[in-house]
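Removed from the display is one protein chain of the complex; every other protein chain stays in position.
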Amino acid sequence: MVPERTVGMTQTLSLLPPQLMTTPPLLTMTGVSRRYGDVVALHDVSALVYPGEVLGIVGESGSGKSTLLRMMNLEDTPDTGDYRLALPDLAGNLFGLDRFARRMLCATRIGIVYQNPHQGLLMQHTSSGNVAERLLIAGERSFASLRARGRTALEASEFPLDRMDARPIELSGGMQQRVQLAKAIALEPALLLLDEPTTGLDVSVQALVLDTLKRLQRDGAITMVIVSHDLGVIRTMADRVMVMRRGRVVEQGLSDQIFQDPQHEYTQQLVHAKL
Amino acid sequence: MSIASLTKAWQPMSYGFLDASAKRELRRKMLKAIAVPGCQMPYASREVPMARGWGTGGLQVTLTLLKPSSVVKVIDQGADDSVNAASIRSFLSKVSGAAETWDTLAASLIQSRHRIPEERLHAGQILVLQVPNPEPLRPVEPNMSVARQMHADADYGRLWLILYEQIVRSGRIMEGAAYPSVVNGRHVMTPSPIPRWDVPKLHMAQHLTFLSAGREKRLYAVPPFTKVEPLVFSDVPFKVEDHGALTCHRSGVSGFYMNEIPQDNGGSAFELSDSHLGIKAIRKAEGEADRIGATWYRNGQLA
Partner (left out) sequence: MTPVLQVQNLCKHFEMHHLGQRLMAFEGISFDLHAGEFLLLRGPNGVGKSTLLRTLYRSYLPRAGHILYHTTEGRVDLARAADVDIALLRRREIGFVTQFLIARPRVAAEDIVAEPLRRAGVAAADALKEARRWLDEFGVKRDLWRAYPTTFSGGEQQKVNLARALILPQRLLLLDEPTASLDVGARAALVRRLGDLKAQGVAMIGVFHHPGDVADLIDREIELTTSEVCEDVAV
């Protein structure tokens, strides 16, 4: 099944299904719709993410991009739609999973970094403890391994280890994001979700965090979905881009194509509005 | 046939103080608590002639279990003779006709605050522990409805997180009384503020334990032969208080949980926290025929 490419009205070429890519997609989302009262948050959204790929989702606030990411993290259930991850022992529509299975799946196989660290971190606990909690949920019961694995994850997210027992509330925004990242990657998830991970950070700090993400992606071939309204972030990070507007996917394509040859009127506006 | 022959004569008070419907509710909740070991059951905590926070939860469970053939023992921090313990005990016998005792072996029903007797409880005995705060998740989750969901999800990572951070900060686990423990491999409970010394006594015990919080309106149970495992790391073993080598200055008994009594010279003296065990030991030493039952600890080590 191939998501229909929705492009400008005059676009006549539609793309073929994958022919060379024989690995099945890691993430398959089909026909996801969600209304909140009268507000259409998502309308018939479909997405495919292949292993090792970085999918960028852009759109202005209210476009449904964050809602979609939350669906991917099973924090919300759509009115209709199907969501699958090609992981061992995991069949069927994930939206149909019970609470417990959902929680275990999210804790062990999906990592998420939120824009607001308060959402992703226990601010009153230590940074290493925040990472340890993830491991504890997954059943790690050895103090020494908790310590060692926490250190490894913090190191991978380039967090200064001499501060590993400081509370996130005492740390800078960039450091807090690194703790979130360490927590997200501690269990080596199959899928890493990033919700505006660098929004609100100083430009220089933002570059460093993006660089860490890029390195993680390169070294570990982690599959990522990154949501941002910042086109620069998406351009740096994403292999493919999905453009969303008013809960719909208006265009998707290879990152360089979206930025150099946007087809949809809205995407053109978005790209040209970029400084 | 007259109305009088179908009804009971008026009495100023129901048997066992609580009215029948209150006891029925408690019985149902107690049965539920036994069915789901360690899971907190809400109940409508009734007024009893005692202030909330002084053992009203334990008292309601005890009142529900009482019958004329019961033999009740009430202890407060191990002592049978404290004002609170004595008052509760005499109240219990007054409203039910049950016999009173100080002897752990003789009691059929033991209500306790903060201790489990040192002599092994046997099958058929019921221990009722008074609980001030039944929610082990309260320190990590102030919102109780969220805490309830966390219990449902068996989401106890944050309790371990507290222990993790205690070791990081202090080099050891600082949790003293009320050490969170997993019951039957599923629910984490607060075993009331009993010392760590007493927690292993609940594991696979022969007796039935009820834990009840009157102010918080929650009760839970550890049925006989149920696993009670303190939260521990695989490489940081659970340790009880270091009392094994202490000797009681009154009875000369050693190897049990002690109360520390500060002395004028700045040092400390120790005496048995389980006061009646001390009495028995003294009597025995004086030649009286008093039987000391098998104890959970022998020579300061868990037997």
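Letters A and B mark the chains as written, and numbering starts fresh at 1 in each.
As a working rule, a residue touches a chain if its C-beta (ideal position, glycine included) is under 8 Å from a C-beta of that chain, and two chains touch if they have at least 3 such contacts.
As the structure is a prediction and not an experimental result, all values here were calculated from the model.
Every shown chain that the unseen chain touches in the whole complex is listed here: A.
Remark: the omitted chain is touched by one listed residue; of A:80, A:93 or A:269 this is A:269.
The missing chain, though absent from the display, is touched by one residue of A:75, A:155, A:188 or A:211; that residue is A:211. Residues of subunit A in contact with the chain left out of this view: 2, 8, 10-21, 48, 50, 53, 207-208, 210-211, 214, 218, 236, 239-240, 252-254, 256-257, 259-261, 263-265, 268-269, 272.
FYI, only the chains that are shown with their structure count from here on.
Spacing of subunit A relative to subunit B, judged by their CA centroids, is 49 angstrom. Residues 99-100, 103, 122, 125-126, 128-129, 132-134, 136-137, 141-144, 146-147, 165 of subunit A are the ones touching subunit B in the complex. Within the complex formed with subunit A, the subunit B residues making contact are 152-155, 157-158, 160-161, 164-165, 167-169, 232-236.
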